[in-house]
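The complex is shown incomplete by one protein chain, all other protein chains being positioned as in the whole.
Each chain carries a letter (A and B) given by its place in the written order, and its residues are counted from 1.
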Amino acid sequence: MNRVNAHRRDLVWQNIAIATPYLWLLLFFLVPFAIILKISLADPVIAQPPFTPAFDDAGRLDLTFDSFTFLLTDKLYAITYLRSVVMAVIATLLCLAIGFPMAYGIARAREEVRGLLLLLIVLPFWISFLLRVYAWMGLMNNHGAINNVLLALGIIDAPLQLMYTDFAVFVGLTYSYLPFMILPLYATLERMDPDLVEAAQDLGASSTRAFWDITWPLARPGVIAGCLLVFIPAIGEYVIPYLLGGPDSLLIGRVLFDEFFANRDWPLASAVAVVLLLLLVVPIVFLQRNQARDEEGAA
Amino acid sequence: MAANGENPANGRPIEDGFIRIRNVTKCFGDFTAVDDVSLDIGKGELFSILGGSGCGKSTLLRMLAGFEVPTAGSIEIDGQDVTALPPYERPVNMMFQSYALFPHMTVEKNIAYGLVKDGAAKSVIAARVDEMLSLVQLGDFRKRKPAQLSGGQRQRVALARALIKKPKVLLLDEPLAALDKKLREHTQFELTGIQYETGITFVVVTHDQEEAMTLSNRIAVMNKGRFHQVGTPKEVYEFPQSRFVAEFIGTINTFKGRVTAVEEERVVVACEAAGCDLVALGRHLLGVGDEVEIAVRPEKIFVSKEEPPDDGGVRLQGVVDDLGYLGNRSLYRVKLPGGKVVQVSSQNRRRSVTRFLEWQDRVWITWQPLSAVVLVD
Partner (left out) sequence: MKKSGRFSLTMLAFGYAFLYVPLVLVVVYSFNDSRIATIWGGFSTRWYGELLRNDQVLDAAWLSLRIAATSATLATILGTMAGLALARFGRFRGRTLFSGMITSPMVMPEVITGLSLLLLFVSLQQLTGWPGQRGFSTITIAHTTFSMAYVAVIVRSRLAAMDESLEEAAMDLGGRPLRVVFDITLPLIAPAMTAGWLLAFTLSLDDLVIASFVSGPGSSTLPMYIFSKVKLGVSPDINALATLIIAFVSVGVLAAWLATRRRA
């Protein structure tokens, strides 16, 4: 009898262990989204808080799609979303182009140095993100290191305008998100049997052919994971375009920030967030599926 | 040696020098993996390179496949110098120890891969794939992925994939190592059967002496980047030329001693551990006073309780120190008066529940001079 009670008490504890993080996430993760959705359907007013309540004084539901209609009719927003997607795609491809050979090189390096090489990939990740972006400000400045070196070498006569351009934003995005690309790529490439490539070569495939026939398809889970891990945060990025991009290079993260803080149009900012979220639902679900499949495959 | 005669494995005549390895050396930094090695392998041979891990056998195989380029020396296959040819241009295919089956392709696609890369016609590929699938008896599994196959089935897919291009030479890296014991015995016979059917020259690399003995018609025993002996399994087992070969293949008893007399085909060696002179067949140029070792296989030694007749063989007395019953035979460790322990293996010809010998029994051990060999180095 005592044992049964003890067992029941254990189950209570087990339920507490599930319920605590569950409730926390419901309150601080799921409910906020409901609130965003609600406010995106409100009208902005000059008040505190600056939006109309969901129910008017008479208790009737008072929702409006004005913010969404505005988003869809004003071309500026469509262009900004599109620009954000294009910038994120290009940054993702740049990360892939640099990250794949690096991940491959690390995966094929001698075992003693592999740990150190990986550590050096992760190390910048532990150093403040903001300061890493800041480092490029000094580098790309008109009087910065890159221009100084190019001028000294006589390659250019006048400083190049690097800062406050899309180029600078690409550099910043690639630099900041490169580890997110390399780590999942490394994980799949390291698991791959190097004999496979040799077997393909032995059967008549050149090194290039063997890469496309064997390495690339087998690395695909890593490529997908890496690309999504770069693409998803890059699309809503605020700091990098703010610090490195030009004043007219509008990206959606910055628009949301400004709409909220500068214009104090909370319903519109919420609507921007809802649309961004809808845009990201597909890649996020895809990423989680990919990861679940990869875990099953590895097990 | 057998290379000039008939291939004992399949009875076909062997053309000499189909593969010519000439003074091949391979260094990795300071480390010399293969050290000035020369070897001829005949057409249609089933040849094994046998050695422990790190002896250089895999490096030699990888040089034959084209994954490594020799630091010095040359390799010819069927009259063509392939020393610097990349792997995809060689008339050679390889079966990997890990099998290296492409996990994202079906059995069919795996097997077809080599022909597809050669740009063969679709109908040709389909016909050859069918042929290969029936050769390895995997017709029912053609649409499966490697992960859905058993170990033995994977091994056969790897074999079929390596054979589809009808290579002049098939290289097999530890072909049976990943299989369990029962399957290994079965597969050994399958491999020799397939080699007989296709007539392709097989070069096998293995660390398992039993595998080398049963599979091949010739064996090269390798250690520290060099060949110690090349010969038929019988030659290598019965007439080992060095202590390494003698000890690597099977078990052997050795007695240190000094040559006291050299006769026509025999040498007499004074041996302290044995407490008497030992006589053995000498195939070396030896002189009186040379330090040598006499080696005798355990199954060449007879053990008995009664004193055996003196027929010119070696007769020693000792005590049974340890014994083990293995079913078909028994193993005895007999301690000589000087402390030296001799291993004896004896067939259990009669059925009996009582033991023929017990611990601490005083016994005689004897062998014929012909059964012993002299080892130098």
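The rule we apply is simple: a contact is a pair of C-beta atoms (placed from the backbone, for glycine too) under 8 Å apart; a residue touches a chain by one contact, two chains touch by 3 or more.
All figures in this text were calculated on a predicted structure; none of them were measured in a lab.
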Looking at the full complex, which residue from A:Val45, A:Leu72 or A:Ile127 touches the chain that isn't shown here? A:Ile127
In the whole complex, of A:Leu203, A:Val223 or A:Leu287, the residue touching the missing chain would be A:Leu287
Absent chain, residues of chain A that touch it: 6-7, 9-10, 13-14, 17-18, 20-22, 24-33, 35-36, 39, 49, 98-99, 101-102, 104-106, 108, 115-117, 119-124, 126-132, 134-139, 141, 143-145, 175, 178, 207, 228-229, 232-233, 235-239, 242-243, 253, 256-257, 260, 266, 269-270, 273, 276-277, 280, 284, 287-288, 291, 295, 299
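Going forward, only the chains that are shown with their structure count from here on.
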Round to the nearest whole Å and give the separation of the Cα centres of chain A and chain B. 57
Which bits of chain B are touching chain A when the two form their complex? 65-67, 86-88, 92-94, 96-98, 100, 102-104, 113-114, 117-118, 161-162, 165
Tell me, which parts of chain A touch chain B in their complex? 193, 195-196, 198-206, 209, 213-214, 217-218
